[in-house]
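The structure that follows is given in the form of structure tokens.
Removed from the display is one protein chain of the complex; every other protein chain stays in position.
Labels for the chains are A, B and C, by order of writing; each one numbers its residues from 1.
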Amino acid sequence: MINGSKVLDHPIRWAMVGGGKGSQIGYIHRSAALRDNNFQLVAGAFDINPERGMAFAAELGVAPDRCYPDYKTMFEEEAKREDGIEAVSIATPNGMHYTVCKAALEAGLHVVCEKPLCFTSEEAEELVALAKEKNRVVGVTYGYSGHQMIQQARQMIQHGDLGDIRVINMSFAFGGYNYKIEETNPAAKWRFDPTKAGPSFALGDVGTHPLFIIEAMIPDMKIDNLMCTKDSFVEGRELEDNAFVIMRLKGSKSVQEGAKVYCWASSINCGARHGHKIRVVGSKASIEWDDERPNQMTYEIEGEPVRTLERGAGYLYPEARVEDRIGGGHAEGLFEAWANLYRRFAVAMDAANNGEEYGDFWYPNVESGAQGVKWIEKCVESANNGACWVDYE
Amino acid sequence: MINGSKVLDHPIRWAMVGGGKGSQIGYIHRSAALRDNNFQLVAGAFDINPERGMAFAAELGVAPDRCYPDYKTMFEEEAKREDGIEAVSIATPNGMHYTVCKAALEAGLHVVCEKPLCFTSEEAEELVALAKEKNRVVGVTYGYSGHQMIQQARQMIQHGDLGDIRVINMSFAFGGYNYKIEETNPAAKWRFDPTKAGPSFALGDVGTHPLFIIEAMIPDMKIDNLMCTKDSFVEGRELEDNAFVIMRLKGSKSVQEGAKVYCWASSINCGARHGHKIRVVGSKASIEWDDERPNQMTYEIEGEPVRTLERGAGYLYPEARVEDRIGGGHAEGLFEAWANLYRRFAVAMDAANNGEEYGDFWYPNVESGAQGVKWIEKCVESANNGACWVDYE
Amino acid sequence: MINGSKVLDHPIRWAMVGGGKGSQIGYIHRSAALRDNNFQLVAGAFDINPERGMAFAAELGVAPDRCYPDYKTMFEEEAKREDGIEAVSIATPNGMHYTVCKAALEAGLHVVCEKPLCFTSEEAEELVALAKEKNRVVGVTYGYSGHQMIQQARQMIQHGDLGDIRVINMSFAFGGYNYKIEETNPAAKWRFDPTKAGPSFALGDVGTHPLFIIEAMIPDMKIDNLMCTKDSFVEGRELEDNAFVIMRLKGSKSVQEGAKVYCWASSINCGARHGHKIRVVGSKASIEWDDERPNQMTYEIEGEPVRTLERGAGYLYPEARVEDRIGGGHAEGLFEAWANLYRRFAVAMDAANNGEEYGDFWYPNVESGAQGVKWIEKCVESANNGACWVDYE
Partner (left out) sequence: MINGSKVLDHPIRWAMVGGGKGSQIGYIHRSAALRDNNFQLVAGAFDINPERGMAFAAELGVAPDRCYPDYKTMFEEEAKREDGIEAVSIATPNGMHYTVCKAALEAGLHVVCEKPLCFTSEEAEELVALAKEKNRVVGVTYGYSGHQMIQQARQMIQHGDLGDIRVINMSFAFGGYNYKIEETNPAAKWRFDPTKAGPSFALGDVGTHPLFIIEAMIPDMKIDNLMCTKDSFVEGRELEDNAFVIMRLKGSKSVQEGAKVYCWASSINCGARHGHKIRVVGSKASIEWDDERPNQMTYEIEGEPVRTLERGAGYLYPEARVEDRIGGGHAEGLFEAWANLYRRFAVAMDAANNGEEYGDFWYPNVESGAQGVKWIEKCVESANNGACWVDYE
């Protein structure tokens, strides 16, 4: 059991780009990374306003001389130090992810990057190649995938508990953007600006989350082709606020040839907070999971009563229990899910540092990030061509 | 309040075709029709085995001389009596619906018919025309639409509580046919035989139920076009056991132009009993309803806590309370939903008999039945052409 | 399978006292009794207003000469007929139950009586003795006990699936009487008048329902002693609107010596419609049931995932499936629960008529009614003596 224990002898020297004062996403990065002493926050370029950044660095206990006005300076200056940073997390607006990630890899740093990794498959492939060349870890914060029940689902599918997968019905469909929020809320404005948000809103902002979760649950899943409809229901939006995607899967070890996936990505689903639900239907049984009640998952063997599995319970697969931090019944939340990913990032980084393989586990990596970018591209291509079918490869 | 009261002075003289001993569907027809003394069961052609039919008629208190070996004889003989039947319910295998319905209308009878009304739009149009010509009622037993919460939804939408409808996410996706059940269960076998079941299984067997429910909730809804994928996941099936449909709606009083509907019809959704759930998303609020807990419906105004509406409660619209039979909190079920429809059938039949309009309510009528047939045709057309988009009109 | 089938060769000739026009309770009696053709409504004293009663009788198809101004006349006149009534249902105000029930038994009639059967144990014992002497059936409409899941619970306990019962936590705690409703609502007024409602409100009105359900689930259950607190939280009430009861059980086949039962009976539990929930905890497993979602029951084996059992499912005990009327997944409601009881009443009445035992099933009988009366007395005795412990026998 590695839960709640430090896993590295020496913490990784770590910095952040972005995620300054008041940023919730910056806060969760730090909470997750520092949770188990596997990372040490030693530097940062937290804010585009250097003064504000400096004040925030002081709050965080980062030495003033290691608080930088921008990421370039940080990568340069830190490279000169013997105790310079080894890894950096990128929590900037989406439009900078690619540039900062590339610069970090070129500087020989491990990276943890918010999704989307970048805006085009071309960029994504470049990052994949660069990460490989440099032998550096790129972790992508598909944070919901760190919940223990995702591990349980992955093991169940691998052990054949569901039989062959036939249908997946999933959504990340929240409300809140059901009116022209971007007129009054600056934090929402950039999301509908293609130059800042990339080629999509709902698909990229939320749709890639369930996509990655099913990839994590079903590592052998391969998309054959897909179709997508997207709409901007609120007037004047350049990017979609609602999309439906249907995918056809190829046959593989755990997937029946021709299996179908439906994904609903939305920001105008009134009343839903996340609406992030995943149902995987196999030939024997189904599972269903909802990120808002992440400690439970239903397991439905056809012909038997529906079972509600509980995080931390003794009947789960060992892989779903190893990250248990506080015992079944107690509610773990998103912070623990992220901390689980950061722990895996640490182990992978450490292994790369030592020229070793990191062993028998998975994390959302640079290919996972690239997959999300490609999926958005394909969806947009379909939607822009009359919601036609588009080959995936 | 008409709940639990007889609404006609004289009960309608009524017969059944099919629905014999041991038939659950026959039982619910009788329970619903006889519940409030608006129908009187006076004749029947209950069984293809005349002897068995006769024994069953006796159980039901139907006079032996009005128990017939087949529907033709019944229509002929009853026509000769002054106290002959006025209405007939058809609970035969699907393949007979069209023929019996046509014969009944030609005999001047009102009809209550199981869905599907028939197998082709051509047949459907014929029945629509015939019903009009004869001024006879054809009620179709989309039984779930009789639940009181459907009335509430209809009123909410009409009153603008949801704003403009943008997205509908719905399913009737049950398990149980996840293996080759038709090899061992004769009751399942005909369902995959196109000559007996028509051109589809999942779409027709279950998909038309949520379709009709949203038609009942949104009378001004118009489908613009649709696409459909269908699959036979269990080997050797001639008809689909799973289908996805996406529809584009036209703009109308309560629907935003381009609104999208997703429908999942399945018989291989392991672990689900019905999986019959409907979520309607408007510009202001959403509602969600599940036929397995029909006494509740969620009402989700964006920015406010989710509310759970309860059948029978004082805060519902009057139209949703008028059919209350036993008071909020008490569970009403499918039998009451059917009884509500049969009550409306009775009122409509009585009005037609008297050459009157039946007033300010709705019931699933011959056009509703025709709409289901057309929808299946369009879905099949799309699915058979590479899941392409098909215009609806 | 007897579901939805007539069980008697000849329906029992049946009448009602009370339950006139607009009465929901009258409606459910008739719906339940007539559902399967085991009873035939041939007479009635429906209303204290004879004219209104006569009009209502006509609606129900009861012959005018068998519609009586009062129960005494009805019992007398019907006794003179060869085809006179064999059974009567009593749906009058509580204060008349004892008198009418006694008169009916003395007239040699079977009885179905609303709870409470009467107001004192003395009266109850008299009715028990009279029913025995006359060999007549007295069914008491603890209607919720007719739900199929109660049968399942009974079988599970009998088969030892729960192990020894240790704790029961139950409630029937609704809202709605949280303010002085009796000032404006005449239907509520008599409930707080001891001369009309008997010695209690909440305990008698709702508390006896879960009490009878656990008696039905655990036929060998014996109360050793109990204590009760009762309160009138709304000012000026003579009878309690809230009560807590704790019971100690004797050891028996399925109950551990000293098992404890908690019961919360309330009419001031804001926001709850029924709040009628029963949790039975055994040494191996627990079950939990809620009358507002009667088609489901949780089954919780310690150390295993919680299972949700569904009405009509193949994995239930046969006794829980025999009364299935419409197939699992479809919602059955309170009307079916009552119809199940009325079917059993019919079988028991028929057996008594023939001088036979009625076989291997149970129904809420005169002893069940007497038990409720005694329980209220004991609770009141405790509450009136400082909520002290009171021996039950």
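As a working rule, contacts are C-beta pairs under 8 Å (C-beta built on N, C-alpha and C of every residue); 3 or more make two chains touch, one makes a residue touch a chain.
In this text the structure is predicted, and so the values were computed from the model without any measurement.
Contact with the chain not shown here comes from a single listed residue; of C:102, C:134 or C:260, that residue is C:260. Across the entire complex, the residue among B:309, B:331 or B:366 in touch with the chain not shown is B:309. Contact with the undisplayed chain is limited, among C:44, C:84, C:146 or C:282, to C:282. Across the entire complex, the residue among C:25, C:130, C:188 or C:301 in touch with the chain not shown is C:301. Of the candidate positions C:186, C:236, C:318 or C:386, contact with the unshown chain belongs to C:386.
For the options A:93, A:108, A:329 or A:386, the residue in contact with the chain missing from this view is A:329.
Against the chain not shown here, subunit A presents residues 3-6, 21-22, 24, 27-28, 31, 34-35, 37, 59-61, 174, 273-274, 291-295, 310, 313, 325-336. Considering the complete assembly, subunit B touches the hidden chain via residues 299, 303-310, 313-315. Looking at subunit C, the residues touching the absent chain are 162, 166-167, 169, 171, 173, 175-176, 178-179, 227, 229, 231, 233, 242, 244, 246, 248, 256, 258-260, 262, 264, 266, 268-272, 281-286, 298-304, 306, 386-389.
Please note the rule applied: only the chains that are shown with their structure count from here on.
In this assembly, the chain whose C-alpha centre lies farthest from subunit C is A. With centres set at the average Cα position, the gap from subunit B to subunit C is 34 Å. Mean C-alpha positions place subunit A and subunit C at a centre distance of 55 Å.
Counting only residues that touch two or more partner chains, subunit C has 310, 313.
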